[in-house]
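Some notes on the structure that comes next.
In this view, the complex is presented without one of its protein chains, the others remaining in place.
Presenting chain A:
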């Protein structure tokens, strides 16, 4: 699997009259993990939706390996680029195996039978997410963390070079948040999958992403490695929060400590 890059150029996009993205350009390097951070309503999810072609920009475009995603047939695009929304819906009574198998949709045709390649992709996705043992269980019966693994397994079965995820750790306990981000990092390192995700938790974003994109007011405030981007000035400008940024004693990555009004010793 070769690494793929995404390029957004001068995006202007929104819903109806309301402009949310106002001139966003972004280069997502191939084979890297990019995390988009920013305050609520800064346009981070909208940017992800435009990258995934769920939303057509009013101006500008998105290039996947140099090709305009809006020119690609949707099935072809889905073979190369996967998207996991914030709250996907699991049909009642569906089994883990069945749900993960649906990730093969873009690789199947109306009359194309389930193939050995499909079988292998699903088995591989289940193994990679440690869900093989639970393959026959109903998705409704799983914990929040396990359920998120199932969705990631479905996206893995899709076997795309690029994976976009909208807040994959929301609603999860901290241990499951770390678990999901570890899993995505494995994917990135071992398969070269290019990962772009919107993340809420700034410190986890700095720890797991190769590239941070800080957004504010529908524009990109700054892009770069976490060491350059996660600064006290950025936290103040983007989140309106006074903070102290120190070096994480474990990884050496920057770590933000909010000050708040009761921050003193």
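To be clear about the criterion, a contact is a pair of C-beta atoms (placed from the backbone, for glycine too) under 8 Å apart; a residue touches a chain by one contact, two chains touch by 3 or more; residues count from 1.
One rule holds in what follows: contacts and distances are computed from a predicted model.
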{"item": "Listed names \"Iron complex transport system permease protein\", \"DNA 3'-5' helicase\", \"SAM-dependent MidA family methyltransferase\" or \"Dihydroxyacetone kinase DhaL subunit\", with the criterion being the UniProt name of the chain not displayed", "value": "\"Iron complex transport system permease protein\""}
{"item": "Omitted-chain contact residue, chosen from A:50, A:84, A:223 or A:255", "value": "A:84"}
{"item": "Residue among A:22, A:98 or A:210 touching the omitted chain", "value": "A:98"}
{"item": "Touch criterion as defined above, residue of A:41, A:58, A:120 or A:259 at the omitted chain", "value": "A:120"}
{"item": "Touching residues (missing chain, whole complex) on chain A", "value": "15-16, 49, 52-54, 74-79, 82-85, 87-95, 97-99, 102-103, 105-106, 110, 119-120, 123-124, 126-130, 132, 135-136, 140, 158, 164, 175, 178-179, 182-183, 186-187, 190-191"}
